[in-house]
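Up next, subunit A:
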Amino acid sequence: MILITILLIAFGGAFVTYLAGKISGKLRNILAVLVSLALVVLISLIYRREISREYYTLPFLNLKLILMSNPLSWFFAIIIAGIGLLSILYSLEYMKDKERLDYYYFTLLFINASMLGTVISGDLLSFFIFWEIMSWSTYLLISYKGGKAIAAGLKYIIMSIIGSLAMLLVIISLYSRYGTMEISAIASYMQTASIGYTLFILITSSLSFVIINAFWPLHTWLPDAHAEAVSPFSSVLSAVLVRKGIYGLYLFMYVILGLNILNKLHVGFISFSSVLCGIGAVTIVFAAFTALVQEDSKRILAWSTVGQGGYMLLGIVFATASGMTGGMFHVLNHCIYIALLFFVAGAIEHRTGGIRNINELGGLIKRMPVTFIAALVGISGLIGIPLTNGFVSKWLIYKTLILGNHPFLAFAAFVGTWGTVLYGYKFIHNIFLGQLPEKYKHIKEAPLLMQLPMILLTVTVILFGVLPGIPLRVISAIQRQVALPPLQTTLFGIPKEAGELNMINVLFAILISCFIVWLLFRRAAKSVPVQQDDSYAAGSYVPKEKYHYTVNFYNPLSKMITPYLRDVASLFYLNIARGTQRVCNIIRRVYVGEVGYYAMYIVLFLAFLIFIQMFF
Partner candidate 1 sequence: MNFLSNNIYYIGCFGLIFIGLYIVLTKKNLIKVIIGINFIDTGVNLFLITIGYIRGGTAPIFSRPGLNPERMVDPIPQALVLTTIVIGVSVLALALSLAIRLYHHYGTLNLRKIRELKW
Partner candidate 2 sequence: MIFVFLLVFLMLAGAIVASIFKDLMNSVIAMALVSLIASILFYFLQAPDVAMAEASIGAALTTAIFIIAIRRTKRHEE
């Protein structure tokens, strides 16, 4: 009963919020927060329930709506609800002066609702329906700002439709073969399916998830969409929506097919998982270095979203205890810190009046300290510095790769991390360190309502970094559900039998070393802050902005790597588009604009038909 309540509150809340917006803006804001808060509370309530299913028969077409809650869906549902709540809180201040707010809140709540629907639906049809609602409302919200955003939204929806159609094909095929759409029933039928059919199902369905999760050849929609969406929604997009691909892959690979079948899917040494691994590795390296040469703060984060997806893929493809745990944990971690970082980028955009080019920023550390700390913690999590949650999951993934004898994949992951370090430092440095431009001398710290989600997420990053046992326990419940070996965990990490990791020791070690470093700097600090004087060149005044040394950060390195970073996939699609346009241009010539020719076409067709009729 509680699942349908969640769905009703989620969808109904969206509509009620929209209607309330027609009455007054304040009521709408309160309702939006209340609805998302209620969702978080309700979803927290169903934690620890065993697998439960609810059956409803819809009054038309005799369709069945099956809702299902299990650890996997709970895991994703709590992420969705949590990030949804935070982004709504954040939008209260961020979106204050924007237009069409009713539409904005409605669509945001609607996307949350449909994402919840996809994770708690127990049959493939309702999964597909919620998925489509999600795609379309996401499209509407990406193109909210107009202008370039419309093109970005269009890019997204085209790719998304391709994926959805592939998924529909799978669903129809499964239904016509087995006569049911319930996931558990299909899972039991699929155990006896032939290898070819299984491969067909797996590849076709994963097309959709690969697109939504933006893995390498199909990633082109993501950077534009993330950069052009409004910041609170970018965080939802990047943290939650994109990870629905991981959920779908997990659902099809492990819940429906299971490990036994997956191990059988290989031709020679190429197996389904190895292909996915290759995709993940390419995604990591390519995205990390592309992020390095970006100059737009949100675009950097968008490319990092692409790259981090590769780690998750590398984690969950290896069905070992540590790999699976690492992958799933990375989903959670990435969601937390990327939401945080998008909030940071949004706060800066909000205060500086829409500046996203990081070359124009700098020195904001004095003006926006809270934001700076949030950004620092977020970037640390992204890089995987110990004491942040990213460290634990990346550690698990590296461990899997090394122990599983995959040196190339491990190398790719390391290279990706180096790239991450570089662009993370660039992000922090160009925005917060260095010289403060003249025009930003008087900007203020982000408003309190925007700080609140950032602080919450910052605390969470540290909390899960020091006490990784909390989320790891949930994740091991997921593994138990799909009959994979769970990872043994303690509150502070991983016990000795499963491979030692104890964050409390790391914490003390780091605290002590920090203390020592602090002492050293205290004693041996040589740098003295000086005032920058006006400077003149050939007698004329040189503006201070010209000395802004954060411009062209990593210039030699970017020059070196840029030739290798040509986005082959994107170029390929562009060429397809151009080719189609050319062909259509040629075809278009039949419209000569003269009636006689049109009549001639008709008679030509008639003659053609008669010709066929007479001779064949």
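Quick note on the criterion: contacts are C-beta pairs under 8 Å (C-beta built on N, C-alpha and C of every residue); 3 or more make two chains touch, one makes a residue touch a chain; residues count from 1.
The candidate set was assembled so that all candidates are chains of the complex that A comes from, given by their letters.
This structure is a prediction, so every number in the text was calculated from the model and none was measured.
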Contact partner of subunit A within the complex, picked from 1 or 2: candidate 1
Given the complex, residues on subunit A that touch candidate 1 span 588, 591-596, 599-600, 603
